[in-house]
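Only a single protein chain was left out; the remaining protein chains are all shown in position.
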Amino acid sequence: MTETTPKGFASDNNAGVHPEILKAMVLANTGHTRAYGDDPFTRRAVDKFKKLLGETIEVYFVFLGTGANVLALQAATRPFHSVICAETAHIHVDECGAPEKFTGCKLLTIPAPDGKITVDGIKAHLHGIGFEHHAQPRVVSITQPTELGTVYTPEEIRRLTDFAHENGLIVHMDGARIANAAAALNVNLRDITADAGIDLLSFGGAKNGMMYGEAVVFFNADSARDFKYIRKQSMQLASKMRFISVQFEALLTDDLWWKNASHANAMAKLLAREVERIPGIRITRKVESNGVFAVLPPHLIPGLQRKYFFYVWNESASEVRWMTSFDTTPEEVFDFIESLRQAVAET
Amino acid sequence: MTETTPKGFASDNNAGVHPEILKAMVLANTGHTRAYGDDPFTRRAVDKFKKLLGETIEVYFVFLGTGANVLALQAATRPFHSVICAETAHIHVDECGAPEKFTGCKLLTIPAPDGKITVDGIKAHLHGIGFEHHAQPRVVSITQPTELGTVYTPEEIRRLTDFAHENGLIVHMDGARIANAAAALNVNLRDITADAGIDLLSFGGAKNGMMYGEAVVFFNADSARDFKYIRKQSMQLASKMRFISVQFEALLTDDLWWKNASHANAMAKLLAREVERIPGIRITRKVESNGVFAVLPPHLIPGLQRKYFFYVWNESASEVRWMTSFDTTPEEVFDFIESLRQAVAET
Amino acid sequence: MTETTPKGFASDNNAGVHPEILKAMVLANTGHTRAYGDDPFTRRAVDKFKKLLGETIEVYFVFLGTGANVLALQAATRPFHSVICAETAHIHVDECGAPEKFTGCKLLTIPAPDGKITVDGIKAHLHGIGFEHHAQPRVVSITQPTELGTVYTPEEIRRLTDFAHENGLIVHMDGARIANAAAALNVNLRDITADAGIDLLSFGGAKNGMMYGEAVVFFNADSARDFKYIRKQSMQLASKMRFISVQFEALLTDDLWWKNASHANAMAKLLAREVERIPGIRITRKVESNGVFAVLPPHLIPGLQRKYFFYVWNESASEVRWMTSFDTTPEEVFDFIESLRQAVAET
Partner (left out) sequence: MTETTPKGFASDNNAGVHPEILKAMVLANTGHTRAYGDDPFTRRAVDKFKKLLGETIEVYFVFLGTGANVLALQAATRPFHSVICAETAHIHVDECGAPEKFTGCKLLTIPAPDGKITVDGIKAHLHGIGFEHHAQPRVVSITQPTELGTVYTPEEIRRLTDFAHENGLIVHMDGARIANAAAALNVNLRDITADAGIDLLSFGGAKNGMMYGEAVVFFNADSARDFKYIRKQSMQLASKMRFISVQFEALLTDDLWWKNASHANAMAKLLAREVERIPGIRITRKVESNGVFAVLPPHLIPGLQRKYFFYVWNESASEVRWMTSFDTTPEEVFDFIESLRQAVAET
């Protein structure tokens, strides 16, 4: 169809839906089933999550990633709390202030040149504890992989969660692309969540081949007690829930989540490897998941964007971001590389 | 598939997706397109809305009906305002307090035995104007059709909007099932919205054959100025927007919205006609759209629910609600009637 | 001074400050003391409260009555809860929507012709429990005396609190004029609070001779755990706290709170007794505390207001409210009665 731009490198959410997932949605479109999640599709999807992440979790489906993040934070806080995160965090930069609006909490940011926060960064915000004039730190939120494409190792996560727990803090993981992190590290999802001390997880779907739908996972089921009310009041309870549930069921079947993510990662590696050979273009961040950041001459950007759309990450530095997705093909990568090469050559 | 309960009369959102709509979603799953609504699918769907409701409208797609209502109210208010509605209104009864939480406004209710409010009902709340101790009335919200299945005529709406406008109030319509109202009245959508003085509309999709997706329509485009920020901050901006947009495009093509709705209405009429012939069951509300309310002996209810699921509306009165939908068949209605008849006979 | 209108019957908060209280404030103005309540004045005032209401209470001072009410509700709720109150309640009618804005909760009102709510009134709102679409009832709030000047007996309160507690609800008392209730009933403050099952109390100061300052009293100290943060974040933590504390200390010394209140009550009784003798003026509510409601010919009102200011309570019924206060004198009552008599006679 002419309406879709040719595949580009703008974002994994510019992609469509993985065929297996779409097929599951089509097959689910039969008869009536109870709305709002009281249905067998949802029970099966929840079971898949429990197999993957632990039998004692609680998992709730919501519409979108911002919703998953904000609702997870709301479940864990009261308005006089604060949330500590990287200054590049999606919750700080890309959610139009939704966390503040809906939780009432203050966000405290940590400089994070590579997207990752450290114990020292958290420590800098741990003052005024018990002092009523000061919003009380309550949650540390990390993104895995980070917004800059880097990945926390299980050990790095453990260091953060141990420190956080010793200081009475809960750790939330924004896992909008968590599958890419697991695939990149070649570990189980548990290794970077439950077993690394994560308390609360936003589990991403739309960036890994789903149409819509994300999940909020509680590793401590107690803390999910009131969550059903929070989800409804926060406008994240889908009536025809089965169509989110079957997407997750398909994604978690036969390791589709892993395959999609590792493919996207591989395409990013390929792209990065080829880009490195082009003089005049410099890769700026470690390529650890499915994003490649690079600086290139600014006048080349508009022409390239016309063929393969992508976003400028940092205008003043002429730094762009190229994202690969489950459906990126090697041919597209090579074709894009060719375009890059020509553009540079013509300069 | 065994996972779906047999079709029932619980709610139009227990139904699946209309085949034409699902087909459009499948066809849209090709290539990449820009996320968040900057795409040709969305532009086409918006054009369909403009053809239907007026070229000067602004329309924004959101995930769900509660989201449409709450965001519409937020666009029209500041926290010191109040919103006047029927005591049966979805925004008051069925949204877990989302309007209060997200707008900060007070809801003021009007007794509405048939689901409809009147000028006198509004008038009773118009005091304390300009008095800072009192939340200032700002919006009147009506539901069309009402939660009790009744329908406002264009003239009834006009009386309310005229009075509201004379008193500096904005009128919002919760049109989760607006198609059913238009079909029932045999009028254009404009007749019961723009041309009847409605300022703000929640336009329903999921209850009329869509998978997910509702629209907020501003009849005064000026008042939509900041709405894109409100939508994002309120967690209602879909990344893969095209899949909402093509649903609306399909729904608004070849009058599918009308066909679905008038079919559902017809099935409700049929159901009501047949029920009236059964002694011991009493229909309690005018059947004007796709819902039938009836009182029946309480001990019959559980058995009937096992075969055709439906909800008890008012436990103490033993009043139940039967909803029909775009996919209800006459056979199902007659079969259900047969079950009712038998149940009554066996008593 | 010419700036003060002659004493009127508008409200007990049109009065000034009781001389003993003002004296205490003047005497407290010596040297430096720690801000925000970490001072000996505050400790002494808290001790006075504990002697009066129980050693295990927690008490926090705030600036004003709306603040006391809203903060008490916030301590007891999460945003998906609802608060049940009389439709005449100050929290519903006179706080410009502050409870909704700051707690996020829905307010559910009960018709209360005499200002008092009943078990049946509460019961009518106890549905949808555990149903996530419905804001969950959490607090019952009663006003003592009510906004209509009536007073709950200890037994009436106990019936409400027993029922509430059986249903998992907390009971808050808006005691902006609680002293007037205790004096009217000739009971201890404990009889109508702790011993009657009240969980949370807004204890009024400004309407009983203080300049400013109210108290939030927790009868269950556990539920006050985070309240210091709520008070600060809600902009109710006074820096020079000693000047609130010494007012409360004075008010609670030598039964000044009781004397002020019983004097005001007596003046209302006197006023009511004399008004009843004037033909053409009809008292509309039981006079149980310090307010008198009456219907009189509308054309008389403006002339009377010029001499003794008071408010029209219900314009359409020509019903006015006359409040007495700690400083109302019998001479003023008789003089006002004389004015009323003349006005009626001249008609």
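Going by the order they are written in, the chains are A, B and C; count residues from 1 in each one.
The criterion applied here is as follows: a residue touches a chain if its C-beta (ideal position, glycine included) is under 8 Å from a C-beta of that chain, and two chains touch if they have at least 3 such contacts.
These numbers come from a predicted model, not from an experiment.
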| item | value |
| --- | --- |
| Chain not shown: contacting residue from C:L64, C:V187 or C:I337 | C:L64 |
| Residue of A:L52, A:C85 or A:C105 touching the missing chain in the full complex | A:C105 |
| Chain not shown, touching residues in chain C | 1-8, 10-11, 13-17, 19, 22, 25-35, 39-41, 44, 63-67, 70, 95-98, 101-102, 206-207, 211-212, 229, 232-240, 242-243, 309, 325 |
| Positions on chain A contacted by the hidden chain, ascending | 79-82, 92-97, 100-101, 104-107, 127-128, 132-135, 315 |
| Residue numbers in chain B that touch the chain omitted from display | 36, 78-80, 132-133, 135-136, 226, 228-233, 237 |
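Everything that follows uses one rule, which is that only the chains that are shown with their structure count from here on.
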| item | value |
| --- | --- |
| Length of the line joining the C-alpha centres of chain A and chain C, rounded to whole Å | 51 |
| Inter-chain centre distance, chain A versus chain B - centres from mean C-alpha coordinates, in Å | 33 |
| Multi-partner residues of chain C (at least 2 other chains) | 79-80, 132-133, 135 |
